[in-house]
Structure formats: structure tokens, C-alpha cells
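A single protein chain has been omitted; all remaining protein chains appear in their positions.
We just call them A and B in the order they show up, numbering each chain from 1.
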Amino acid sequence: MASTTTPRASLGRLAGPRVRIFEHEARLGYLLLIPALLLLLVFVAYPFLFGIWLSITNSQIGVNGHFVGLANFQFERGDSVFIQSFVNTIGYTGITTVFKLALGMVMALLLNQVFPAQRFVRAALLLPWIIPSVLSTLAWRWMFDPTFSVVNWVIIHSHLSATGVDWLGKTGTALTSLMIVNVWRGTPFYGIAFLAGLQTIPVDLYEAARVDGASRWQQFRRITVPMLRPVLLVVLLLSTILTFGDFTLPYVLTNGAPFNSTHVLSTWAFAIGVGGGYISIGAAISLVLFPLLSAIVFGVMVSLRRQE
Amino acid sequence: MGHTDPAWSRRDFLKTTGIAAAGLAAGPIIAACGGSPAANPTPATAGAIPKARAGAQIRLLQWVSFVPAADDEIRRQAKEFSDANNVQVTIETVTGDQLQPKTAAAVEAGSGPDIIQMQYGWPHLYDTACMDVTDLVNILKGKLGTVNQVNDAFCKANGKYLAVPYCQVPNAWTYRTDLWQQAGLTNFFSTWDELASNGKQLKSKNLPPIAVSLGHAYGDAITMWYPVLWDFGGREVSSDGKHVTINSKETLDAVNWAIDTWKSGAISQNTLSWLDPDNNQAYHSGLITGTLNGASIYIKEVYTTATNHKFAPVTNNAAMPKGRQGASTLNLIFNHAVMKWSSEAETAKAFLLYLMDQTNYTKWLNASVGYNAGPFKALSNADVFQQDAKLKPFLDVVGAGKWPGWPAQPSKATAQSQVQFVVVDMFAKAVTSGDAKSAISDAEQKLKRIYELPS
Partner (left out) sequence: MAASDVARPVRFRRSRRQVGERFRGRLFRVYIPVAIFTFITLFPFYWMAITSIKSNSELLDHTKNPLFVLEPNLQNYIDLFTRTNFIRWTINSAVVAVLSTSISLVCSVLAGYSLARLRYRGASAIGWGVFVTYLVPPTLLFLPMAYVIAQLHLFNNYLSLILTYPTFLIPFCTWLLMGYFRGIPRELEEAALVDGASRVQAMVRVVIPLALPGILSAGMFAFTLSWGEFLYALVFMNDTVVKTVPVGVVNELIKGDEFFWGELMAAALLGSVPVALLYSFFVDYFVAGMTAGAVKG
């Protein structure tokens, strides 16, 4: 056993009795995976497969249906609310991601500097992400309340507008409200991840660049961004996936109002599936983005692989 | 779409996918198939009074009442019943919005509370999970008289009662008498056209407006706009529930009325995102003159020991107005269903019998201070309605009550249409865009899809 490992570890592993080491590692490897895989199989894989099955049947809550192929998906193509939700979801995710990315980067660059009360500020800026989403969204709802909005109060009293804005009552402003709350909530995560990444970039690189006459912007583009690329991609990936499936925020803030125009796919699936009882259609709506997301994941995976 | 037992097919599914969820005991499946022999020793014979089984534990899931005292009373009665019969009855409460996902999850999972408070047409939506309680309802009919038509329509499916009628939450108008006077108005409006003119008068005197929700308010939006539609002669579907009839001249009249009323400022233009609490909030702050609601606004002003009794002396209530083609009301309807998976069905039924006992029920009605009304003839009047004349409108609206989807019978489709707020959205879209025709045809398209699902 001890003789198989040599100081030249990597070479030894390839040159030595390969099969035995491989087996050892494989057995241990699989063994260590069992707890995680077991949990995920029972509580994700099975419900997921069941969900797929639901989407290709005509089941309702409590009533088992039979196979109908892609009829549910076809059916949804004629649903104007579905199409609106689809557009909303893509817009909601796309726009908030851009903002979170930019603001997160700015936040990271700032937090990387030295200033008084740094520790406090770092922890404080994480608060939006820490607080349970349900509760913070309720607070925002109160801030956007149709009758008592404090935001409107400020707007009216600083004479920017006479009547304030119907934040949650008009489609455009309601969608904007959703995005504002999402960006407020999600930027800290980007910020902390980027900060973590920034702190691993050796200062020497910046010094050398400055000596060479590079401007701050050039330093940013040529050093910071490439070094952050792995972090960037993973955070982007994770955040995009989670925002596509975001439920709590849109549900608590607007739940589709006004007149079902601010639904995202998850809330519309919930309304039809759980509220109306047509879970098969709800499942179909939930799954619509799956191919797209898989493609994105695959793309990022390939991109990260290439970098390695 | 057959009414196949959900548990059976799932067992097949599990077998074919070869996944054995740990602990997939036979017990729950058998129970879901219709009663575990161990827990139901003596099946009730037709007409026999259900009796509680000593040592049983049952759970009742309902929504949080707007009047806390009502919930306290029901919990007190549960304890009384528990002590008297050596059982344990637990009352669980969640908000109205959450009652549905929980019920759906329970039905889908085939397990959950023994009694679930079914709102609107849920017994039809979850008909495969609700036990046939025709016997129990017949017992109650014998004691308490006829059932209100709306509770009846919701509880009865295919000739069988799938839920026990429980109560109604009547919705009527609450308004500020002082502001009414200031506007120079003497009587409260009794027709929709009068609402429009009264509202305009309020506006001309720069007084706070009448306000009703145009958003997805679980109660307040539906109780307003369905009666508007009906009273102008509009109908969602035909009486047989097969043809979508919303695109009609009558509906156009209703929608045009709404557009005019909204544009002229006779009703507040700020209500597109209003949920149920919003009109209460606005009224208690003096920002609106009148609104349609359950008795909660009046109760809060007059009865609750809150710091805000500002408008108690100037608050009054009024019944629903009429239209050119009818006088309809829509109230919140609650019924209790005993679930098929319950292993203590007899105890559950006995408890429901206890709740509906005239003395107990009247105590609960009085504790609700007029917020709730009874569904049986003998339960339609409580002392509180006699003692406070201002609560009378809430009693008056019960008789003309209809249900979403009327004149068709409640069904899965009517439930779906209500949950998607199709009718309310039609009005909301029309008033914001000013285009009645496209809003109506949009609603028609949505209804067609609901009533004509792939199967």
C-alpha cells in the first residue's frame, strides 16, 4: 500500500499498479457520494420524474389522468397569459442579472478598499440577502403600498410628481418593482462572490500594470475581469437559474396583478396548477424553461472546461 | 378523465420506475382507498347519528377568520367537544391564500387534515378526495331546514353532498354617512347607475371616492364584479356549462358602465393592485368614502377595542344595488368536507354535527358579530343581527346570493375561471385601456380554453 505512492505523486499514480489504485479510489469515491446522492434521488429525482410524467398527462389534483403527449405544451402556446409570463420571466431574469452583475462588481471593488467601519459595512451590505425573502418582500410591498407608499410620499413631497406612482397597479411599474426588489436582494450575493475572487488576485499584477502605464479601466479589463472569469461564470449561472425559477418574490409582491400581466412562469404555473387544480398544465409550464436552462448550463460547463 | 383512485396509479408508477420510497407502507394506500378497517370499527348505517370514538384525534383546517373572536369561539367549542367525548380536536388556521396550496398538496398526497374548510367550489375541484356526507347533511336538514342555494350548489356534486354547508361571509357596502351628507346625497345608491352618479357627486365636491378592488383580491374583487356582470344580463357560460356566452351585448353594457364609472372618477382609479386588506386599510384612514366588504370594516370601527374608533358613529352599511336585469350578490362561502383519507371519519362527522348544533352555531355567529351568516334556514338569524340594526344589510344580501359561473352549476371549470380572475380581469383591462370589446374577447378566449380543456 505505502509502496504505491512515491514522492512524484502524480507520476506514481499513473505508473504504478493502476488498476488497484483506481478501484480503491472508485469504491471510496462512490461510497462518499452515497449520502448526497441518496437524498437527491429520493427528494429531487423522483419528484422531478413524477413532474415530467404529470406534464405529459392530463391529471388534475387528486385525479390521475392518462397520457396525452405534448398536448399540454401545445395548449399553453395559445394561452396569452403564458406567453406574457414567458416574456416576463426572460425579461425579469435578463435585466436583473445585468444590474446585479454591474452593481455586484462595483460593490466588490468598493469593499475591497479600506475605509472606516469596513467590517460593519460588509455585514450590513449582506443583510438583504440574509433576511428571509418572504419577509423582505412584504416590507417592500408595504413600501409600494397603493395607499400608503413611503416611496410615493417622498416623490410627492419632493415635487417630482403630483400623484406618485401606482407601483403595483400598472404593468410596467409593477414589473419594475419586481426587478427593483430582486436586484436589491440579489446584489450582495454577487458582491461577496466577486469580493472573494478579487482578494485572490495578486496585487503585484496591478502594480506591474500601473508601472507600465495602464489606466484604472485598462487594469480592470485586462486583469480583474479575466481573473474573475471562473467566479463570474459560476455565479452568473447559479443566479440565472435561481432567478428563472424564483417564486416567493413575484408571488408575494404582485401575484400577477394587475390582471395577470406580471406573472412569471413559476407563479402562473402555481396559479393554474395549484389554484385551478390542473397540475399537469402547471407542470408543463414549469418545465418549459428546462431545455433552455440545460443548454445554458452546458454552455457554461464547456466554457469553464476550456479554460482549464 | 376517469375518477381513478390516485394512490393506485401511483403505486403502478412507482413499480414501473423501480423506485421504492422508503417506508412506502401499505397502510396509507389502503386508507386512501377508502377506510382502514382498524380505525372504523362500525360503519354508520344510513340515518344513524355519527358518534365520536373515544381516543380519536382529528384535525380541522380552516382559514384565519377576520374576526379573531370567532376563531377563539370555535377553538373553545372544539375543546368542549374534546373533553365531553374524550377525543382531541385540533383547529389549524392559515390565511385564505395559503389554504388552497395546502389543500391541494393534501389532496395530491392523499393525506392531511381530517376536515378541510372548502371555499367556493372546492368540493367540485377536489371531488375525488371528499367523502360522501349526504347522510350527515340530511340529518342537519331535518333539524335546521333548507340549505341556502349557494352552499347547496357548492356542496352537491352528482347528486351527492361532498361537503357539509358551514357558513357565508356576506358582503355589503360600508360607507361614511358624514361624507355622504357633505356631498349632498340623501340615500345610498340602490342601483348601479345610481352608484355612478353618487360617485361623480362625491368627486365634484372633492370628497374621498367610493373604492372597490380591481385587483386579485380573493374576496372583494369577485364579490363586486360578478354581480355587476350578472345585473346587466351578462353571463360567463350557458346554464349547461357547455357554451361560453360572455361575448354578448349585455356584457358590453356592463363593461361600458365600468369604463364610464372609472373614467369619470366615480370609483377610485387606484385599486388595480388592491388585495382584500387594502380597502379596509383605506377606509380606516379616512381615504375612501365607501367600499364593498364583509362586515369586518364595520366591526373594527364599532366593536373592536382598537385605538381607532374614529369613524364609528358615522359608519353605516347598505345592501347591494340592483341592475337593469337583476339583483345579484356574491358572498364568500365556506363548507366543511370530511376527507376520504381520514381514519376517524365518524368522529369528524360527529364534530361537525356538534358545530352545526343550533345553540353552538348561534354562539359562534354572535361571537363573529355579524361577520358570518348561517347556511341553513334555522341558522339564518342570530341575536347580533337583531341587536344591531346596522348589521341588517349583511343579512339581506344572503338571499340573492349566486356563485361564480352562475347560471352553470359549479364545476372544475367554474373554479378554474374564478381562480384565474377572468371576469375581474376583464373589467380591469377594460377600464385601463378603455377598450371594452378587446377586453371581452380576451375574456372569451380565456373562458373557451378553460371550458374546453384537452382530454
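Criterion: a residue touches a chain if its C-beta (ideal position, glycine included) is under 8 Å from a C-beta of that chain, and two chains touch if they have at least 3 such contacts.
Keep in mind that what you see is a predicted model, and the values were worked out from it rather than measured.
Remark: the absent chain touches shown chains A, B in the intact complex. The hidden chain makes contact, of the residues A:A102, A:L138 or A:L160, with A:L138. From the options A:G29, A:G69, A:G172 or A:G299, the residue with contact to the unseen chain in the full assembly is A:G29.
For the options B:A52, B:A78, B:A104 or B:V384, the residue in contact with the chain missing from this view is B:A104.
Here one chain is not drawn; of A:F73, A:F148 or A:F220, the residue touching it is A:F148. Listed by residue number, the positions of chain B touching the unshown chain are 10, 21-25, 28, 59, 61, 63-66, 68, 90, 92-96, 98, 101-102, 104-106, 108-113, 218-219, 276-277, 280-281, 284-285, 287, 293-294, 296-297, 300, 306-308. Interface residues of chain A with the unshown chain, by the touch rule above, are 2, 5, 7, 9, 22, 24-26, 28-33, 35-37, 39-40, 42-44, 46-48, 50-51, 54, 106-107, 110, 112-115, 119-136, 138-140, 142-143, 147-148, 150, 153-154, 184, 188, 192-193, 195-197, 199-200, 203-204, 207, 230-231, 234-235, 238, 241-242, 244-245, 247-248, 265-267, 269-270, 273-274, 279, 282-283, 286-287, 289-290, 293-294, 297, 301.
As a convention for this text, only the chains that are shown with their structure count from here on.
Interface residues of chain A facing chain B in the complex, by the touch rule stated above, are 41-42, 46, 49-50, 53, 58, 60-66, 68, 71-72, 74-75, 78-81, 145-148, 166-170, 174, 254-260, 270-272, 274-279. Of all the residues in chain B, the ones that touch chain A in their complex are 1, 3-6, 9-10, 13, 17, 19, 21-22, 100-101, 104-105, 107-108, 125-129, 214-216, 270-274, 278, 281-282, 285, 287, 412, 415-416, 419-421, 424-425, 428-429, 432, 442, 445-446, 449, 453-455.
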